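All protein chains of the complex are present and in place, except for one that has been dropped.
By letter and in written order, the chains are A and B; residue numbering begins at 1 in each of them.
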Amino acid sequence: MSEFYAHPTAIVETARIGAGTRIWAYAHVMNNVTIGSNCNIGDHCFVESGVIVGNNVTIKNGNMLFDGVELEEGVFVGPHVFFTNDLYPRSPRLEQCKYRYESSDWLFKTKVCRGASLGAGAVIVSNNTIGEFAMVGAGCVVTHDIPPYALVVGNPARQIGWVCQCGLRLKEDGQKAFCPSCGRQYQVIDGRVSPV
Amino acid sequence: MSEFYAHPTAIVETARIGAGTRIWAYAHVMNNVTIGSNCNIGDHCFVESGVIVGNNVTIKNGNMLFDGVELEEGVFVGPHVFFTNDLYPRSPRLEQCKYRYESSDWLFKTKVCRGASLGAGAVIVSNNTIGEFAMVGAGCVVTHDIPPYALVVGNPARQIGWVCQCGLRLKEDGQKAFCPSCGRQYQVIDGRVSPV
Partner (left out) sequence: MSEFYAHPTAIVETARIGAGTRIWAYAHVMNNVTIGSNCNIGDHCFVESGVIVGNNVTIKNGNMLFDGVELEEGVFVGPHVFFTNDLYPRSPRLEQCKYRYESSDWLFKTKVCRGASLGAGAVIVSNNTIGEFAMVGAGCVVTHDIPPYALVVGNPARQIGWVCQCGLRLKEDGQKAFCPSCGRQYQVIDGRVSPV
């Protein structure tokens, strides 16, 4: 099988992990999880059955990825980002709510697209998609879909600019935008950014 | 004694745990803690001496329950909710503050009443009570008491509606309210909701 590294204190219950991926101290990866190659999963992470993680993903310490979360290639998850999968959570052990947890209709998904970044302590309310290369600021609460390349901050999340694939802020010039650091060029059409 | 399950990597230092309760990987439950039956305590949780937890409570991963916290029956605590017990915290090791920590006057309590839910990453400032069946949104900062059945979001918490015992939002009709999902009926009197 593939060659991945797991710290001696980590619990890894799936074999579907790509080559070069490293899983650090006190992390717990359940069965029925798929993780790509060359990823880094920090200390004290929990990855629940059903989660899908692409290649080259960086998951910082203390993250809890629940069933329904999918991270595409190259995503960055800062320390202690909060994923959710239930819009109206109750203890399923409570008599009044049991009917809601008899099927999986309560479960909503979260998709984080290629190259996007989630800042430390961000809260991602489920049933939303983070567009590719978007950047969610530290402590931000995401309650709706985030467009590709958007930089969002605050509670609830509001957009304050655009970011490059390399992560730095774009400079806008009418219908064009560019990265002052790496030089990549973009177009801005109908409030959406895409590479030229 | 009662039959509860603890993961081999969990540390459990109390025997006051009810039947059917499960405690998962890397969790630490200190002595002088009381936990009811049929509860679920997720990975990486910490439960400090003095905490009281009722029956049928679901505590998701990464929660830290400090002395002074009481969770009644059927409460749901989402991942990484932040409980506190000191309104003006300082390092007790600091010379200037030692006098404040010589008694336990600094310690304020938090009570979460029957059936209430706390969303992922919510912050619960101590000396407050979360009313029964209330729902605190993900990332919400609670700085005052929350009425029963209230749905609150934001920082600081503000109320945006009412929820049913089953967790879904109530529809209001004058002094009445009902749940479109399970059909439960409520009355709305003086800005408080209660079951009919």
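Here is the rule we use: a contact is a pair of C-beta atoms (placed from the backbone, for glycine too) under 8 Å apart; a residue touches a chain by one contact, two chains touch by 3 or more.
As the structure is a prediction and not an experimental result, all values here were calculated from the model.
Enquirer: In the full complex, which of A:50, A:115, A:131 or A:148 touches the chain missing from this view?
Expert: Residue touching the chain left out of view: A:115.
Enquirer: Among B:38, B:84 or B:165, single out the residue that touches the unshown chain.
Expert: Looking across B:38, B:84 or B:165, the contact with the absent chain belongs to B:84.
Enquirer: Against the chain that's been left off, what residues of chain B make contact? List them.
Expert: Touch set of chain B with respect to the missing chain: 11, 26, 28, 44, 46, 62, 64, 66, 80, 82-84, 88-97, 99-100, 121, 123, 125, 141, 155-156.
Enquirer: For chain A, which residues lie in contact with the unshown chain of the complex?
Expert: Residues of chain A in contact with the hidden chain: 9, 25-26, 38-40, 42-44, 55-58, 60-62, 73-76, 78-80, 115, 117, 119-121, 135, 138-139, 154-155, 163-169, 181-182, 184.
Rule of thumb we're sticking to: only the chains that are shown with their structure count from here on.
Enquirer: Just curious, how far off is chain B from chain A if you go by their C-alpha centres, in Å?
Expert: Centre-to-centre distance between chain A and chain B: 26 Å.
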